[in-house]
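A single protein chain has been omitted from the complex, and every remaining protein chain is retained in its original position.
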Amino acid sequence: MGDNTVKEPVITLSAGPVAAYPQVLLGMARPVHYDYDAYFQGFYEQVARKTAKALRVQDPALILHCEPAVGLEAAAASLIGPDDVVLNLASGVYGKGFGYWAARYHKEMVEIEVPFNESIDPGSVAEAFHKRPDIKVVSVVHHDTPSGTINPVEEIGEIVRRHDALLLVDAVSSFGGMDIHPEDCKADVFVTGPGKCLGGAPGLTIMAVNERAWRHIAANPKAPTASVLSLGDWKSAWKREEAFPFTPSVAEVNGLDAVMDQYFAEGPARVWRRHALTAAACRAGVKAMGLELWAAREEIASPTTTAIRVPAGLSDEDILAAAREAYGVVFSAGRGDTKGKLLRIGHMGPVAEPIYAVVAVTALGGALRRLGRACDVGTAVEAAMGVLAAARP
Amino acid sequence: MGDNTVKEPVITLSAGPVAAYPQVLLGMARPVHYDYDAYFQGFYEQVARKTAKALRVQDPALILHCEPAVGLEAAAASLIGPDDVVLNLASGVYGKGFGYWAARYHKEMVEIEVPFNESIDPGSVAEAFHKRPDIKVVSVVHHDTPSGTINPVEEIGEIVRRHDALLLVDAVSSFGGMDIHPEDCKADVFVTGPGKCLGGAPGLTIMAVNERAWRHIAANPKAPTASVLSLGDWKSAWKREEAFPFTPSVAEVNGLDAVMDQYFAEGPARVWRRHALTAAACRAGVKAMGLELWAAREEIASPTTTAIRVPAGLSDEDILAAAREAYGVVFSAGRGDTKGKLLRIGHMGPVAEPIYAVVAVTALGGALRRLGRACDVGTAVEAAMGVLAAARP
Amino acid sequence: MGDNTVKEPVITLSAGPVAAYPQVLLGMARPVHYDYDAYFQGFYEQVARKTAKALRVQDPALILHCEPAVGLEAAAASLIGPDDVVLNLASGVYGKGFGYWAARYHKEMVEIEVPFNESIDPGSVAEAFHKRPDIKVVSVVHHDTPSGTINPVEEIGEIVRRHDALLLVDAVSSFGGMDIHPEDCKADVFVTGPGKCLGGAPGLTIMAVNERAWRHIAANPKAPTASVLSLGDWKSAWKREEAFPFTPSVAEVNGLDAVMDQYFAEGPARVWRRHALTAAACRAGVKAMGLELWAAREEIASPTTTAIRVPAGLSDEDILAAAREAYGVVFSAGRGDTKGKLLRIGHMGPVAEPIYAVVAVTALGGALRRLGRACDVGTAVEAAMGVLAAARP
Partner (left out) sequence: MGDNTVKEPVITLSAGPVAAYPQVLLGMARPVHYDYDAYFQGFYEQVARKTAKALRVQDPALILHCEPAVGLEAAAASLIGPDDVVLNLASGVYGKGFGYWAARYHKEMVEIEVPFNESIDPGSVAEAFHKRPDIKVVSVVHHDTPSGTINPVEEIGEIVRRHDALLLVDAVSSFGGMDIHPEDCKADVFVTGPGKCLGGAPGLTIMAVNERAWRHIAANPKAPTASVLSLGDWKSAWKREEAFPFTPSVAEVNGLDAVMDQYFAEGPARVWRRHALTAAACRAGVKAMGLELWAAREEIASPTTTAIRVPAGLSDEDILAAAREAYGVVFSAGRGDTKGKLLRIGHMGPVAEPIYAVVAVTALGGALRRLGRACDVGTAVEAAMGVLAAARP
């Protein structure tokens, strides 16, 4: 690795990309097959079907060969047409950001924005439809990762469907780590990826697009084709007799196959449970240390990421650096508007295991102490352990 | 792998994706690091610098996190502005195809098109500039893979630079397999990827963009930003202090690192030599069998892919299926306009070794025979061996 | 790799170790688990049971954590006691060699030795028992790899059992590549390993030991314990509640699991068929080139290795070096008494595919030509192809 003098971290508790499962990494090292060969075509169909099973939808999943941020840009480009009024729900940096992509394509945007430590009130969505019954597309982020907060997408989905609009849900950092699926929230376009809670590598988008959404895309005169921004190009790519629009990322598909095998072998409910338990233990520890959760209310704190307000007088970068230097533990900072205001501890994939809640509070407390703050780490560890003891089946 | 009843091929001699080198596959299985962590940032810079060294340019290579077809679309979107007159050079399906992307962004297009078994005459380029001195951007494919033919990009590059226009070279399936680099052909934008001759997985674009091109992009009022189609977003992404515009494909970057290590460890000149020798042996075998090369002249036949005219009365699909069934050997068909007209034998990465020329002619000859054609495979193998014997140092 | 200036071979067609299947190599990279942990103990039992299923025996396979040469030494040490008369059947270097180990432990040895290009006549075994009804242990090599010849172990097994003696069969380089199992040949001790026809790495011994043999071992006052030479130490090691006598080679066990998965996924009959077909094509090619098979009769030539007499006036080392230098193809020389007299082309694991018969005859013929011998490779390739065409289902 030449002159890279930075030591590898010991444990990464980031909000993603996260350490992948060992078997998923090995999955990525499987042979690279030729995309026009029958073997790969059969394999690709299987992976798309497996992924659909995880998403609990019938049609093979739509796989895009870029990470989910690109998938979201493509979804905006394909779904939102020049006649569409969009309701963008912004409870965080990612929700707000989606509005910028939507604005390239829409006729008009209505936006509900709440403070970035809050979540969207479904009542406000109902109200928006009341005022603007011409809303056609609603966009929402389930877990706005830069805030570590969850939006009530099931309730929102009910309202959107009732008004016959289309719902796009960004579930990139929640799917696979908690009990959410496209049909649970009546999402017409549901976007996720293997690189967060599923414990895979980043590099693909996984999408579920239902017939309502495909019809809307088909009717969109500006929907891209022959482009990375096109959803339609890939709609039937899983069919063995169809050519791929461009070369799929074969190794990432190999990895996705392994991701799905891991997910089903362990069992989704067990996976979700350890994400939730790790987060609960972590929050207890953090609070016991006298730190403040970023989320306005603990009910909206994500089971896949714990966001913590940066203590007054300290900088996020200093804390992250101290935790890394003293313990080899890596956390995430905020992003955009939340940058500098919060720290994030990821509970995703293989590190969504309760013992890592202890690792997190120790490294965080140790970092604060190193920066001169008194900090009762022992009490924090005890609090985290208390959550685990109480959860014992 | 569930119900995928198709047997894996034994040997893939496709025009890409190709079997990756073992050490590159293992490279892709290295730990997934967090993109905001200092370790990954240092590593990414190193990979960008290593790749630049392979490209023989000074600045760290531009890495885009999608396969090169997307990279080319992004290059068109970023480089070609609404005031630009584009000269598109089309000697094959990919050259022709680039024109469609260019047409989304340009002011006007001039096109030189030659039969798809021919190459571009540099004289015609000079003539085009003579007629249209306002040509600002020239696009050319070095190796038009669906034809297996090479264009004289060095001569073309001289002419373009003399007229102060910008040259975009698609070297996706030539770089790493023959002696071509951005400055050899005065390319302002040079596009390639790890998934062809370099023996890596598909999933990244490698680009060299020089200062002239960056200035043009900066001056393009329509150049995308905050988009997968933006080159500019990623210009400085290699800098440790810069955030990535979106999550890089960490595993693919790990793989690219291994690709570069392989390339330098073996030595580029040795790599090129075995590509050329394999192709020469293959062509000799093919001709000895009484088949016809697709390329109008052998001088323009690619050292990384051998394209062969489909014998009259046979279908490409039948031949490919027979070679696969009888020998487990996979070849490529044509694409677009060349589909049905030719077969392609790839000589890329780990299979760019002379023994695979024998594998190729045997499997091809065996397939033809299975379809009822008399075919002197023995003579073909002898012809291939003759080339190897003559090449003995 | 520092100063290792030797280029890696392109294709290895050795008599083993052979290139392992890709999925088996990845199997070896799975996490190393602690041998006293319940997870590993359960896994180990599963692997022992899977292996037994491949061997078609009931009890979990005996796994020894050294390569099969050590396994054979241990079998001799454990099975052969100071009161045992041993009948050693020597049709090759390995058969002869086993006698040296046996001689350390036995009371007396009777030996049937035939020329090393011949196989044991079952009639001679019956005759030996007639003369020496006190023979207690018979040892035979199924495929004497240094000769590439097969012994009729089924017939021999009948005779041995009829005389109530114990039979030890070395099936190291035949099991997994042809239809042979312990009970097919009434072997009381059947020794093989993952590193030959099964396409795994060398480093383990797989053994089936039946109750008759265990009783004999139990009654052997000199049978080793607390030793690498002890079979008994490992008899119950597969039981979850038993400690391992010493640390098992965890990575090799991981690999064996993947070996077995590959074997069953493809289907043993298909695996054997491609071994046999590849060998048949290879022999046809070799003979068409005017070379002489080592085996006295083609019926005893192994389907997993083709041994060829070194042409008069040439040296084995020169031929091997020429094939490697010109084509990157590696073959095996003889060993011991057969060293210098023959060359061996392995057909084992992933290279037991018909196309490699063509690779073999081309590289061999090319090597001979390089050394100044006229050699009709074209005809040889045609002959190999003829076998494949005739075998077409």
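Per-chain residue numbering starts at 1, and chain names A, B and C are given in the order in which the chains are listed.
Here is the rule we use: a contact is a pair of C-beta atoms (placed from the backbone, for glycine too) under 8 Å apart; a residue touches a chain by one contact, two chains touch by 3 or more.
Here the structure is a predicted model, which means the values were calculated and not measured.
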### Of A:Ala77, A:Ala223 or A:Val329, the residue in touch with the unshown chain
A:Val329
### Contact residue for the chain not shown (choose from C:Glu73, C:Asp144 or C:Glu353)
C:Glu73
### On chain C, residues whose C-beta touches the chain left out of the figure
1-9, 12, 14, 16-20, 25-26, 28-39, 41-43, 45-46, 50, 65-67, 69-70, 73-74, 100-101, 195, 201-203, 226-229, 246-252, 255, 257, 324, 330, 332-333
### Summary
Against the hidden chain, chain A presents residues 10-11, 22, 25-26, 29, 265, 326-329, 353-355, 358-359, 362-363, 365-366, 369-370, 376-382, 385, 388-389, 392
## Note on the structure
Residue list for chain B contacting the dropped chain reads 22-23, 26, 29-31
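What we mean here is this: only the chains that are shown with their structure count from here on.
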### Query
Highest contact-pair count belongs to which two chains?
A-B
#### Entry: Rounded Å distance between chain A and chain C, as computed from the means of their C-alpha atoms
51
### Message
Can you work out the whole-Å distance between the CA centroids of chain B and chain C?
### Response
44
### Task
Quick one: report the Å distance separating chain A from chain B, using the average Cα coordinate of each chain.
34
### Task
Send over the residues of chain A in touch with two or more other chains.
26, 29-31
